[in-house]
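Let me begin by handing over the structure; questions about it come next.
Here the complex is missing a single protein chain, while all its other protein chains stay put.
A, B and C are the chain letters, set down in written order, and residue numbers restart from 1 in every chain.
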Amino acid sequence: MSTTTFAQALNRALRDSLAEDDNVLVFGEDVGQLGGVFRITDGLTADFGEERCFDTPLAEAGIAGFAVGLAMQGFRPVIEMQFDAFGYPAFEQVVSHIAKMRNRTQGRLGMPIVIRMPFAGGIGGVEHHCDSSEGYYAHTPGLHVVTPATPADAYSLLREAIASDDPVVFMEPKALYWSKAELELPVTTEPFGRAAVRREGTDVTLVAYGPQVPNALRAAEVAEQEEGWSVEVVDLRTIVPFDDETVAASVRRTGRCVVVSEAQGFGGVGGEVAARVAERCFHSLAAPVLRVTGLDIPYPPPKLEHTHLPGVDRILDTIARLQWDDQPDTTHLAATR
Amino acid sequence: MSTTTFAQALNRALRDSLAEDDNVLVFGEDVGQLGGVFRITDGLTADFGEERCFDTPLAEAGIAGFAVGLAMQGFRPVIEMQFDAFGYPAFEQVVSHIAKMRNRTQGRLGMPIVIRMPFAGGIGGVEHHCDSSEGYYAHTPGLHVVTPATPADAYSLLREAIASDDPVVFMEPKALYWSKAELELPVTTEPFGRAAVRREGTDVTLVAYGPQVPNALRAAEVAEQEEGWSVEVVDLRTIVPFDDETVAASVRRTGRCVVVSEAQGFGGVGGEVAARVAERCFHSLAAPVLRVTGLDIPYPPPKLEHTHLPGVDRILDTIARLQWDDQPDTTHLAATR
Amino acid sequence: MSTGVQHLLPCAEPVQLLTEDGTRTDPTSEVRERGYAFPSDEDLLAVWRQMVIGRRFDAQATALTKQGRLAVYPSSRGQDACQVAPVLALQEQDWFFPTYRDSMALISRGLDPVEALTLLRGSWHCGYDPAATRTAPQCTPLATQAPHAAGAGHGMARRGEGGLALCFIGDGGTSEGDFHEGLNFAAVFNAPTVFFVQNNRYAISVPLARQTKAPSLAYKGIGYGIRSEQVDGNDPAAVLAVTRAAYEHARAGRGPFLIEAHTYRLEAHTNADDATRYRQADEVTQWSGRDPIARLRTYLVGTGALTPEREEQVAAEAEEYAADVRERMNREPEVAPLSLFDHVYAEPTPQLREQAAMVAAELEDAHGSEVTA
Partner (left out) sequence: MSTGVQHLLPCAEPVQLLTEDGTRTDPTSEVRERGYAFPSDEDLLAVWRQMVIGRRFDAQATALTKQGRLAVYPSSRGQDACQVAPVLALQEQDWFFPTYRDSMALISRGLDPVEALTLLRGSWHCGYDPAATRTAPQCTPLATQAPHAAGAGHGMARRGEGGLALCFIGDGGTSEGDFHEGLNFAAVFNAPTVFFVQNNRYAISVPLARQTKAPSLAYKGIGYGIRSEQVDGNDPAAVLAVTRAAYEHARAGRGPFLIEAHTYRLEAHTNADDATRYRQADEVTQWSGRDPIARLRTYLVGTGALTPEREEQVAAEAEEYAADVRERMNREPEVAPLSLFDHVYAEPTPQLREQAAMVAAELEDAHGSEVTA
């Protein structure tokens, strides 16, 4: 066991994939000699050569489209969008080509492309550097959307993403890059489509992903200590595919649910999760499913980001709204099933 | 009163806005002499001159960005994205500039831009011509997202959009362009942010918008005739701002709700609506809020689009799943409030 | 201006090897220096034959729209030289990146015409196998194929097997950002990719003058350090000669090449378009007089390469081809609703399995009620 940061786990996953398969290519802006602005690709050019890890001109649609062409030739491109908001210029390539190619061609032409994208905030970044754009991609059929929250998942999910025959939008929570775990690499965690119960509890389920998993865990602890609520925390890990089973089983057990998502709330992943839970667990719910999300505003400047971000307090306030005093008759609710 | 099509109402709204305000400019691909591929801008160049309604080079980011520059100079651009999917190249301009400019500049620089976008399917269009992209825009703070479903709203909401000091993504359901109403123009309907109860009912609320409003109304009629269900139909009219009041009031009255949206369901507007309703009307609900949406697939080829689209049958099937036989005790449910 | 950049600029006038009435031009010194060799009769005969078949096919496809057998059809009549010559000059290992307009080019590449028409028939998006045919799906979002072709070219260079990528694009498409990015990537990575602009003077209704103020679209090349040329796109000999030079350039590892072919779309944008709204009849008449097929025919008859017998033969071949297309397109294609779920991902997600089950149940119901009805 040794201490591994999230960033190191990602770097190692890239290394191991490059070593294993000659068709894996890593490219994007500043990923070569510089090793990426977050140093996720550090040393790859030195160790695997310019041929395998290289810089491109500054043009995100070009990067994504170039990856499409390379994928047609049997390569497995792993591309980086330097920051979430700088993925928008590539939107058309991602949505109309990368996501749809397999479908358009009746399965004859898959797109084994990984789009790495540092996302979300909490790092004091100026405008356009802290967007949460997972909602756009999750709403696009044909893409997998992966949001690791631990160094082990960072490694294992990235390996799986690169090995996948389908495109993966791999969203890396910037605020977690320097988070650590005791870990021996390589490690294999659960595959795509499996959520993880990160903490068990009986009173309420917090569903979170990516940057908000640590927050949810902190909130759960405080809730237990200060209010005596037993809080279960589910980490989605992958938004697409979605693990209805694990989420619904948890909420059916606890009878209450709060969804935590850092993105602006309206029309986002948080709404999808809340809607699914309410649909599937209706008769088990003792209170409405509530959401704690970012505000419906453009990501704020550094000095105000703490007001925007779902923090422990806001999560606790929301749990408190789950009508604990009403003691609704869950037996009767169950009878209406 | 005379018979007016949806398309004519839009054309008239553009005309009246052009006549009223010299700063209104209409531009995009083929909107000039051709009058647009759907003829929505028919005759505008002839009547108002090349200066006011004109063609541009084929470049959607360019069109949107050019509109930003013109808006900075006090103009009110009304731009057209020829088809929904061809709005994707402009995504960055829309999301990072048009949507955010007022906010970035502390209210000093508004973006009175209308982005007209024919959307959704049902017209036998080939790939990329029938996307439902409202979910992407509704998830973007700073944009109004408007989805008229009647000729009267087409006129009135477009006038309001052009008069608005904020950007509006104005989504025109292609399948409704040739729908008709007896109507005298100009007409003023309810403003942005007000949903309309298009049909009253007591047993279940159908919430729909844009292309699915007529479907919801047809389904309501069949449901009444064939099953004796009294179905209320709410037309959202504008997704952003959202009319929680009207929607929640209806669902609290009926106790049941089905959300109908043509877009692929996952992570879309349908999920947002379902989540809001379930949150706000929890104790009035006799059954979970269900959704009827497009499938989570790329928009299908013409010969298969009927399988994808939420049709009357699928809406009826879904209403049938609302646990009518259980006769849940709504009194007791209310008591848990 | 530095002479070091001269080779990146196109000729001042479009390269022409055959005059409008089918006689050989006296090539300018520029044309000679650039090595645009006049093709052999044999090669030109092959181009002529394929143009005749292509045009017949094109007419047949337009007819199929009237019978409701195609959802829509964008004709390339008038652009026949561009549709045929660059494609015939490709090698099998090369990749071709066509647009929605390039159905004639697809069949020139040897694709099954019914598979080629799948998109426009509306039974699926892409009907042919891109890997087997080394032909990308026809691209509708303008210019998005440019970076694909750059990537594919670079990919082939990496494989080292001598393949190249040919990317078709329209004049309108050159205004999109993806055109710029595609050309730049191709240049920076020295990809063997040939960009072939069919400048047919219109983008639906938008005339070239609204698209660009460049002296010619071929002047865009130097901004990427890409060798460029402009050619009379209705001169099959010139189109063949210039594309061949471009392929040689690319295969020799000298990087991408940009060709602008000046041509004209004789039909409306698609059968659904009304071209009289935006262009004058006499313009169309004028361009009809510059017909690439007639021009090449005159030349080949003149050299004796094209005999009346051969002409009859090819005409019959074209009729047969069209009859086959007509016959096969008149059969209603099979479309399986549940196939909608088959290829969204290699493995369907649980969510898609749920939705497929719902659709299956609906179909069962419908089938059931049909049976009882």
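Quick note on the criterion: a residue touches a chain if its C-beta (ideal position, glycine included) is under 8 Å from a C-beta of that chain, and two chains touch if they have at least 3 such contacts.
On a predicted model such as this, the values are computed, not experimentally measured, just so you know.
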Candidates C:Q211, C:T263 or C:T349 - the one touching the absent chain: C:Q211
Among B:G87, B:G122, B:P141 or B:G311, residue touching the chain not depicted: B:P141
Of C:D43, C:D80 or C:E181, the one touching the omitted chain in the full complex: C:E181
From C:Y224, C:F257 or C:Y278, residue that would touch the chain that is not displayed: C:Y224
For subunit A, the residues touching the chain missing from this view: 29-30, 32-35, 37, 55-62, 85-86, 88-89, 124-129, 266, 295-298, 300-304, 307-308, 313-314, 317
Interface residues of subunit C (partner: the chain not displayed): 1-2, 4-6, 8-9, 11-13, 175-181, 184, 187-188, 190, 210-215, 217, 219-226, 255
Residues in subunit B touching the chain absent from view: 51, 56-57, 59, 61-62, 64-75, 89, 92-93, 96-97, 100-110, 141-142, 144, 164-166, 193, 240-245
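FYI, only the chains that are shown with their structure count from here on.
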Greatest separation from subunit A - chain, by CA centre: C
Chain centre separation in whole Å, for subunit B relative to subunit A (CA means): 29
Between subunit C and subunit B, distance of the C-alpha-averaged centres to the nearest whole Å: 37
For subunit A, residues that touch 2 or more chains besides their own: 61, 89, 92, 96, 100, 103-104, 141-142, 240, 242
Where subunit C touches two or more other chains, by residue: 124-125, 141, 177-178, 339, 344, 349, 351
